[in-house]
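Every protein chain except one is present and positioned as in the full complex.
So that you can tell them apart, the chains are marked A, B and C in the order they are listed, and the count of residues begins at 1 in each.
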Amino acid sequence: MPTRTFIDAIRETLATEMRRDESIIVLGEDVGKKGGVFLATDGLWAEFGDERVIDTPLSESMIVGASIGAAVNGLRPVAEIQFADFIFPAFNQIVSEAARIRYRSNDGYGVPMTIRAPYGGGVHGALYHSQSVEAFFTHVPGLKVVVPSTPYDARGLLRSSIRDEDPVLFFEHKKMYRSVRGDVPDTDYVVPLGKAAITHPGSQVTVIAYGLMAHYALEAADRVGEDGISVEVVDLRTLRPLDTETVLESVRKTGKCLIVYEDNKFGGYGAEVAAIVAEEAFDYLDGPVTRIAGPEVPGVPYNHALEEWFMVSPEKIADGIRALAAY
Amino acid sequence: MPTRTFIDAIRETLATEMRRDESIIVLGEDVGKKGGVFLATDGLWAEFGDERVIDTPLSESMIVGASIGAAVNGLRPVAEIQFADFIFPAFNQIVSEAARIRYRSNDGYGVPMTIRAPYGGGVHGALYHSQSVEAFFTHVPGLKVVVPSTPYDARGLLRSSIRDEDPVLFFEHKKMYRSVRGDVPDTDYVVPLGKAAITHPGSQVTVIAYGLMAHYALEAADRVGEDGISVEVVDLRTLRPLDTETVLESVRKTGKCLIVYEDNKFGGYGAEVAAIVAEEAFDYLDGPVTRIAGPEVPGVPYNHALEEWFMVSPEKIADGIRALAAY
Amino acid sequence: MAATTRSDTRPATSDLAASVGLVDADLVEMYRYVALARALDERMWILNRAGRIPFVISGQGHEGAQVGIAWPFQRGHDWIAPFYRSIATCLTFGMSPRDILTAQYATATDPSSGGRQMPGHYGSRQHNLVSVSSPVATQLLHAVGIALAAKIRRTGQVAMTSMGEGSSNQGDVHEGLNFAAIHKLPFVFVVENNGYAISVPAARQVSVPNVADRASGYGIPGIVVDGVDVLACYVAARDAVARARAGQGPTLIEAKVTRLTGHSSDDQQTKYRSAEELEAELKRDALPAFRAQLIEAEILTEAIEASIAAKIAADVEDATDYAESQPDPDPATALHHVYAGDAGDGPDVAPDADSATETSD
Partner (left out) sequence: MAATTRSDTRPATSDLAASVGLVDADLVEMYRYVALARALDERMWILNRAGRIPFVISGQGHEGAQVGIAWPFQRGHDWIAPFYRSIATCLTFGMSPRDILTAQYATATDPSSGGRQMPGHYGSRQHNLVSVSSPVATQLLHAVGIALAAKIRRTGQVAMTSMGEGSSNQGDVHEGLNFAAIHKLPFVFVVENNGYAISVPAARQVSVPNVADRASGYGIPGIVVDGVDVLACYVAARDAVARARAGQGPTLIEAKVTRLTGHSSDDQQTKYRSAEELEAELKRDALPAFRAQLIEAEILTEAIEASIAAKIAADVEDATDYAESQPDPDPATALHHVYAGDAGDGPDVAPDADSATETSD
């Protein structure tokens, strides 16, 4: 099975999907000739031309709003927001419009649109090129939110997202683009939305994570494994809809649950997971539902010392596992 | 002590604050001659004139962005967003700018600005005139979020918000404007930000709520009181910063915790409260941390039957209390 | 949708009709839509005052411009993203009086939203009318995206959107006009300038005398038309549609209209508009003006007028009775259609066959 980087898996999936379905267009800032600032769309413009690969003006609300309209009139837009940090000018179009048009029109209209955006810290991106923004969208009925962590899942989930009839936010951790590689079959497989994966089976502590943190969780599981702690890692993959079943099954088995996310803790995505586990697995819990997440500052600071301070790391996760295991 | 409606308390507080501090300006759509669509600013334009009470064009990002600038240059703007539902066009200015300028400038700049907005359902406002939007902001370090439930608190908290050196979002449940009355002294008292109130002491179940739901929680407490269930109601009043201490103290005492919010449940504000309680009060819990909140649809539907279906009610809360008490 | 395209024998064509390239029957039909929209709208206020419906947002004063402008767009082919005052636009584009009134009653069979949205939030997949939301101006970008898809898919469709002058100050308008102009999209932007955004007069909303003055900043034509003059509105739109269809890009049309009612049934406009002003505005009503024009041109005879009036009265009555008789949506369906396939496809309660077309056409 061919091995690919995370970003190659994404780029090739865009290309194969565009070959398969000519209603798919790609649009965003610098996605054309330049191929995107991370080169996630490199080569698409050369292959599909100006009409299907559109270098838009610098206006995110327009990118999303026009994608909604294009979707209503028969296209399947895949919009790129250059950095997840710059999705906020489009917040109204995503939350008020894309998420609601099906509900408010009683199924008259739907918006088959995918919004891709690189997110996450640890790359010296500072406050505005490092953010995790998923919590703002996972709260919103009508949206789906996907955060893949492997090239295999990136391809399978991107396919599912593009083929979905509803708006999907597809967040790609930019630190993984070139640092993560993995096997990716050339077949037309999909990974269904809404299904988590157990990436490391274990019996004593469940660690729930996604994106880059799913990797750090595996690293942490290996570390504490050396101390004889058996960890089950659940990689959520889709954040909305959440695969509650897989999460609860694991926690009911282990009795202990640690939730990891990179975003600042208060009101972050993991809060909902914690709340569900605390309610639905209460009788099975042998320790408090705990969380490891970013500190309460409004963005990842730039200086390397501060950035390191901010970021959740495998060590911090391992410490959290040890504390919970010892509870 | 004079009795006032909720909206009168707000309007008079704006007037007295503006008399006290001439750096305060009020701006927003229709806040001038019309006095606001709910009349929360009625009379201010007549008293303070065009320069301090500004009818802005219909552009929310401008209202907030210009308020940030005005705050940087010595004013203390109190901006009105006509309905909380229409705050999203200003999302970028609030989350990327107002929340971060102090942190990113290392205390070079701050934004003493208050954004008032009516929120909430139960008034036949449908998808776009009924929303609870607090969860989008309570997650953001650098912002403060306030939701008063009584005229007394509205006055005291609005004073604190206006006098605060940082951006405060002040959400007013529109159903309470004229239906809720209470004693409001004419003194210059303040209610500090970040302090919850125990509005109904009890011993068996803690119910945590805010805004209109704080009233419904009291109603529910009375109902189940008739069945002999003793409920402690915590009215959070400020959602960020959260008064964790008061919350935990109550739950550690009662051993049972029900969190109530009007917004859809998944990823709503109550998720964070549940997560904190589940972690920090674990050893004291005699039952799962439970939540009663809105259903997973993208907005409150209009038709009265559907709206009723959507809204959390005293009965639904009472049922939740009974279930938890019986656990 | 002009009658000329459907007729085989040479239809009656007065000088007036000929002057705008239409036939008399078109003008009569346009008049009927203006009058129908007004009659329905007046009925809404009556129902509101009678406590039958809780909220009205009205198109009174805008109808002439709406009918004139919607006329050259091709029903069932072109697209319109309307706004909350677009009753006449929606009627002209194919929605029925029943469709409009079931929305006021928020019945299960309301084709706009199945009772989920406030009155005024129309929409119809069947008629290529994009579902109206409340946050103003967002729909401009949807229309631009529809036009983009039309261009890429080579469908020959034109997309139009309309909104008020206050709404035109939203950032989305700037972003959308720029993009549509760069790509010469088949798009028409209509501003129905009624001089107020709720209570705020246009001079405090828009920094130039005309919203159309902004068109040149995007390199597109900006045209001001008198909304009292239905045929001038028609001509402006006809030319804009022709330009769009020919690949020459977008046009901005600003129709100067008036708002004959308060902003909505929740608003008291006497608080911010003087009695004299309100009095004077009555003269800017397209309904009597168009009527007089058609009578003068001997197109609208007494007989025709009587038959139109009867038809309208019957339609409004029928729509009211129908809407009154329709059921509320079942809360058991309230979770449906958050996502595709949540509960099968399509609305939970199919509007009955009649309601989707005009009752007496």
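The rule is short, and it goes like this: contacts are C-beta pairs under 8 Å (C-beta built on N, C-alpha and C of every residue); 3 or more make two chains touch, one makes a residue touch a chain.
What you see is a predicted model; the values in this text were computed from it and never measured.
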item	value
Touched by the hidden chain, restricted to displayed chains	A, B, C
Touching the absent chain when the full complex is considered, from B:Leu39, B:Ala66, B:Val190 or B:Ala323	B:Ala66
Listed residues A:Leu44, A:Val78, A:Met113 or A:Ala126, member touching the removed chain	A:Ala126
Candidate in contact with the missing chain, chosen from B:Thr41, B:Asn92, B:Thr114 or B:Ser161	B:Asn92
Residues of chain C in contact with the chain not shown	169-175, 177-179, 181-182, 203-208, 213-220
On chain B, residues whose C-beta touches the chain left out of the figure	23, 25, 51-52, 56-57, 59, 61-62, 64-75, 77, 89, 92-93, 96-97, 100-110, 141-142, 144, 164-166
Touch residues of chain A, complete complex, unshown partner	29-30, 32-35, 37, 55-59, 61-62, 85-86, 88-89, 124-129, 295-298, 301-306, 308-310
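The working rule: only the chains that are shown with their structure count from here on.
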item	value
Taking each chain's C-alpha mean as its centre, the one farthest from chain C	A
Between the pairs A-C and B-C, the one where more C-beta pairs touch	A-C
Between chain A and chain B, centroid-to-centroid distance (C-alpha), Å	30
Chain centre separation in whole Å, for chain C relative to chain A (CA means)	41
Geometric centre distance via CA averages, chain C-chain B, whole Å	38
Per-residue overlap in chain A, given as positions that touch at least 2 other chains	89, 92, 96, 100, 103-104, 141-142
Chain C: positions in contact with at least two other chains	113, 116-117, 121, 133, 135, 171-172, 338
